[in-house]
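The complex is shown incomplete by one protein chain, all other protein chains being positioned as in the whole.
Chain lettering (A and B) follows the sequence in which the chains are written, and residue indices restart at 1 in each chain.
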């Protein structure tokens, strides 16, 4: 962007940002981005608006980052699941057992982008900016029977994806890849014995909040996330006032995300309780033993190489700092506490 | 029509469709093995979905060339069928130009996508993290063969149309 001395909102230039997402229009994540867009529109007095394309109607989930780079879209929701090749450092948000506080995870991802060069470098290299992360919540395991310890998962076929599958393998469970929309039917028919890689806020959407007999909080914690990215060149071509507006709205967006997560999570919680679902969780020792056995964070650092260590260090430090000051608790934890 | 194609072209197209056929058989066997293993041993074959997905890339496009030779691709002959010879000649020239243009752009684009995948070390997003570059290379080659054959066929048809008597004598 050229420094245009006076700056100010002297411009009547308007921008319409094309946003592509795999989420549907009523998901907590899409509502969060809608709220962000409303704020941006207000702050820029209509100078920046967002054109939403939901449910992969514009480009597929796996392509969304590439599409933001080559101009097919201006902004995208990029899931950590789809970031392995292009934003390898960002896949840190997939590490299981790191935190059960989604707020701490969100703030840590924000801070990583601000302060960690290796983390931000991936985004810069692709020509995009991270606007804000979107929470998914902590991993829930839905089961047809009770599980009291990690060993109870051994031999079960459990729908899972991403790095969580590795945690499943390490306790002898059998991870099955399956789109979330097929989980309900497959559970009903015994094709699978359980499912995970979903947060409590997802359960209503897939019809699982009224049909799951046993819900386990496995201690995996925040197991993934997604980030909203924007084409860097485009942002830099905007007047400074607009860029400032994007930043301001993005700072608030983490809060919106947690709000919406709570709304859906609480609804699912009520449905689970009404249908008589039994809740359980593993003991802290069991979870620690599982984490050590799985050794996923260590493997992640050695897989990514060089600077990954600093990213992990900072990530853990930021999480610790926020956890201390945060009184947020995941809707699943809240639900089990009731 | 296929008789007019040079032997090497036909050979390549048929070799590709044999490879695609084997990939298709592998897809069948892998899925069956996965289900059997899941029900007998209680264990899935790790990464079945990922492997099936990349196999489909090969199955879907390696047969493009053979489908062109056997005339499987869909087109609309409604209007051309009613035209006199001159009109058909014009259409034939248009098709040659369009095929050449789209073909070169698409091959260039696919090559760029392939090189991008190599450069980024792109992998599938699953437990196995399979490298995608080889499958993207398959796309480049499949479409290359397809466009070469389509152009060849089209040019041949044009020549047949232009000098109907002499050429038909050769191919008969």
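Going forward, contacts are C-beta pairs under 8 Å (C-beta built on N, C-alpha and C of every residue); 3 or more make two chains touch, one makes a residue touch a chain.
Definition applied: contacts and distances are computed from a predicted model.
Visitor: Missing chain, UniProt name, options "Threonine dehydrogenase-like Zn-dependent dehydrogenase", "TRAP-type C4-dicarboxylate transport system permease large subunit", "Na(+)/H(+) antiporter subunit C" or "FeoB-associated Cys-rich membrane protein": which is it?
Guide: "TRAP-type C4-dicarboxylate transport system permease large subunit"
Visitor: Given the full complex, what residues of chain B touch the hidden partner chain?
Guide: Looking at chain B, the ones touching the missing chain are residues 1, 14, 17-18, 20-22, 24-25, 27-29, 31-32, 34-35, 49, 52-57, 59-64, 66-67, 70-81, 91, 94-95, 98-99, 102, 105-106, 108-110, 112-113, 124, 132, 135-136, 139, 143, 150.
Visitor: So which bits of chain A touch the chain we can't see?
Guide: Interface residues of chain A facing the absent chain: 18, 51, 53, 55, 57-60, 62-63, 66-67, 70-72, 177, 179, 181-182, 185-186, 188-189, 191.
Basically, only the chains that are shown with their structure count from here on.
Visitor: Find the geometric centre of each of chain A and chain B from their Cα atoms only, then give the gap between the two centres in Å, rounded to an integer.
Guide: 38
Visitor: State the interface residues of chain B toward chain A in the complex, per the touch definition above.
Guide: Result: residues 38, 42-44, 46, 48-50, 120-123, 125-127, 129 of chain B touch chain A.
Visitor: So in the complex, the part of chain A that touches chain B is made up of which residues?
Guide: By the definition above, chain A touches chain B via 62, 81-82, 84-86, 155, 157, 161-162, 165-166, 169, 174-178.
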